[in-house]
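Before I ask anything, here is the structure I am working with.
A single protein chain has been omitted from the complex, and every remaining protein chain is retained in its original position.
And then subunit A:
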Amino acid sequence: MNRRMLTGDRVYRIHWMPGTDILRGVCHCGAERVAEEPVELWEWLLAHPQGHQAPAAPTPTPQRQAVSA
């Protein structure tokens, strides 16, 4: 994987995953998506914030409710 070269606050990135045909788009907001061709991926990236949700933090396991017998 190549290094990050641009350091601004509003940088969009598309990584071509080595050994595959897959592109991975990463928005400055943290949202990510994979695609197989770049036009669709740019359209998704540039639609920020529409359809962008940062990778969800691990969902806390719901506390088991005590069930009385």
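Definition applied: a contact is a pair of C-beta atoms (placed from the backbone, for glycine too) under 8 Å apart; a residue touches a chain by one contact, two chains touch by 3 or more; residues count from 1.
Criterion: contacts and distances are computed from a predicted model.
Missing chain, UniProt protein name: "Oxidoreductase subunit alpha", from among "ribonucleoside-diphosphate reductase", "Acetyl-CoA acetyltransferase", "ABC transporter permease" or "Oxidoreductase subunit alpha".
Listed here are the subunit A residues that touch the chain not shown: 1-6, 8-18, 21, 23, 28, 37-39, 41-43, 46.
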